[in-house]
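Apart from one protein chain that is not included, each protein chain of the complex appears where it belongs.
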Amino acid sequence: MPLKTYERPYLRKLNAGLGNKFGTRNSQVPVTEIDGVPVAKLMEEYGSPCFVLSEQTIRQTYRNAVRAFSTRYPKVQMAWSYKTNYLNAVCRIFHDEGSWAEVVSIFEYRKALANGVPGTQILFNGPDKSEDDLRTAVQHGSLIHIDHLDEVYLLSEILASEGLKARVALRINMDTGVYPLWDRFGFNYENGSAWTAVTKVMAQPRMELVGLHCHIGTYMLSAQAYAVASHKLCDLADEIRKQYQRRIEYLDLGGGFASGNTLKGSYLQGSDVIPTMDDYAEAITSTILQHPFAMSGEIPTLYLESGRALIDDAGYLLGSVLALKRLGDGRRATIMDFGVNLLFTSFWYEHRISPAQEYSSHHEDMVLYGPLCMNIDVVRENVSLPLLKRGDRVVVHRVGAYNMTQWMQFIQMRPNVVLIDRQGQVHLIRRRETVDTLNEMELTPLHLELGQGKPA
Amino acid sequence: MSSGRTPCTVAVSGLNNIDSPGPGMPVIRALRESSNLEVRIVGLSYDSLEPGLYMHDLVDKSYQIPLPSAGTEALLERLKYIQSIEQIDVLIPNFDAELHNFIRIAPLLRDSLRIKTFLPDLADFDARHKAVLFEYGQQHGVLVPKSHTVFTLMEFHRALEAYTYPVVVKGKYYDAQIAYSADEAVSAFYKISAKWGLPVLLQEHVRGTEVNVTVLGDGTGSCIGAVPMRKLYITDKGKAWAGVSIEDEALMQLSRTLIESSRWKGPCELEFMRSEEGEYYLMEMNPRFPAWVYLAFGCGQNHPEALVQMAMGHRPEPMTKYRVGHMFIRYSQDLIVPMEEFEKISTLGEL
Partner (left out) sequence: MKISQNIAISENGFLFNPATGDSFSTNACGKEIIRLLQEGQSQAQILEALQREFEVDQASLEKDLADFLYMLGNYRLLDANAQ
């Protein structure tokens, strides 16, 4: 007689008030392939853990966003938010689709140049722009989004010494009815700092104020907040038109659009509560188009710096089970080969995790730990998964944003990142780190060199 | 079988007829006693101990459904399975926490599973939320106590300046304290934020008598039914133990105006405070039947029946009369259930 398929024995107490398992099959449905490529094959070839990006999903998501805005508004320009994911292959897909670059450091700036983005199509944001950084940006004719008054003065000195002019925008922060307020970047609208900054910049003969920029927050669940922000930016632009007879050429509404991930503490699933790209687009474009500023002359170009909403869905993290154990209180704990070192976003998301092989309908609640010998390394505090065993594979969804930039080289090294192209071909786009990768950066003082005699 | 009654299958959630009861069982009783409908009731439950599961004279068949936190994908999947066995015509969700998801999937239910609902859209659903109720009231000509949502002590201090004492300090989910001075308000802010987290709600205090109305709107500006009630006794959980239908034309007029102006679609419970000056303040608008909706039936208005009829595409006549001075008095009794039934619902998810 052939042996029966084994599933480890399981016992679950039936408690009142804990809901039920019926209909929650989707946490059990195995994800065995990504864009037609078997997960098992990816992990055999590229190891575990391993990040996977789908070019198909990136392009589809991008085109959907462009469609949402450009069917409502005639002049729309996307600028890829480098900090969200600055792997060159990823950036180049966005640039290939027509996206400019939005950078917040000279490091990202140089990446953008190397990715073939003309200097005039780079938006330079952020509080950290040194004298050298600004000089580089000025020389390349980039759009400089000014964050604070010190930057106005510094830039003014550079322009004078170089004998050049710069096209600049002001970063504005404001109350959009969404809290907490993001008032640390740029100039505050309500308390008049924004207007002060306008007068300072307008007084600089070498600065041309061409744009107004805001970025009202992150993972915004209210599309209405963008309507408020658009309105305030238009008000400011209109005031500049009236006072200085200068026409603001573009409004940059930043990003902050939510992805389908579920925030910690949210009762409902992220994908059930987030606005769609069309909701955001409608709020922004209808506000601008109906504002007296837009009606008073040529309508401003709309710039968008969406990052998360454009790349999150395209990223997957593949990993496997290292071990199972019981905690002191009887809870099941599962240790994975990936943790917060790779999934920085697990600090604020409850990432969806799917098994990559078939199971029965039984499932159990568990804590999901990463591999680090550190107490902070918790991927999910409570998740219901099938009866996993050592070596089983899982797929973590929606990890495309921020993880491949905020990952830590801590205890473990960073793994391979692959891209599946539209033909289903797999390309390695970032090699896994090795001990040499890290040692290469280090220097040993002569007296600590091995074989150089005992230290004194 | 009584002749002339239209047969239909109605799925109902909120079978938790416990000490803080859900509206499901009262809705089912009203449907059972309908003179126009011959209903088969499919119960939808989240927990194996919801009493309605075991009330076989009221509920024909029950199914467990996934918690709202599992998401709409899981819910749709489960309803697809249920509909492969049942022929549900109309579904009436009765839990606050599940409404968002049901509203979201309502078009899919209609188009792919032929299950009809009668719910507001998401914009209307969100517009009457606690945090924006003041604006909602302004828009529709109803007084709402002024309120501020605050995230920091500094904001709280700033917001306090716009109020006269006493004020109400409310927690994100529960808890409310009345404060008679700035010191008391700040201390309440600390206590409540420590317990429930931020934000904290600061609200104008309205002294008066609570009066509630159960209302049904047709979504095009008609109020199909409305019955007002005053609670006579409140349990330690803040739920009505007994209440009585009252006559109050001003209140009825206000309720109708709100439903007409907002074009509210579906059932809702309006919670008003009648101030000492005789003004009505809308305190909350719950977008579902209240647990006391059976009183409306007892007073001559069968709201659940009218809802099913509207969901099926009929246009019932607005009900304008109701009996004043009828009371509801809640009671509880123990069902005796063999373990096998609990086993069945727990392991198979159906009963």
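Think of it as A and B in the order they're written, each chain with its own count starting at 1.
Definition applied: a contact is a pair of C-beta atoms (placed from the backbone, for glycine too) under 8 Å apart; a residue touches a chain by one contact, two chains touch by 3 or more.
No experiment lies behind these values; they were computed from the predicted model shown.
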Original post:
Any idea which of B:87, B:139, B:209 or B:347 touches the chain not displayed?
Top reply: B:347
Original post:
Which is it among A:167, A:389 or A:432 that touches the chain not included here?
Top reply: A:389
Original post:
Looking at A:9, A:36, A:163 or A:265, which makes contact with the chain not pictured?
Top reply: A:9
Subject >> Where the unshown chain meets chain B, residue by residue >> reply: 339, 342-343, 346-348
Subject >> Interface with the undisplayed chain - residues on chain A >> reply: 3-14, 324, 326, 330, 360, 362, 387, 389-390
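Simple rule for what comes next: only the chains that are shown with their structure count from here on.
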**OP:** Determine the centre-to-centre distance between chain A and chain B, using the mean Cα coordinates as centres, and give it in whole Å.
**Re:** 39
Subject >> Residue numbers on chain A that touch chain B, as the complex places them >> reply: 14, 16-27, 179-180, 267-269, 271-273
Original post:
Which residues of chain B touch chain A in their complex?
Top reply: 46-49, 63-75, 77-78, 81, 97, 100-101, 104, 149, 151-152, 199, 346, 349
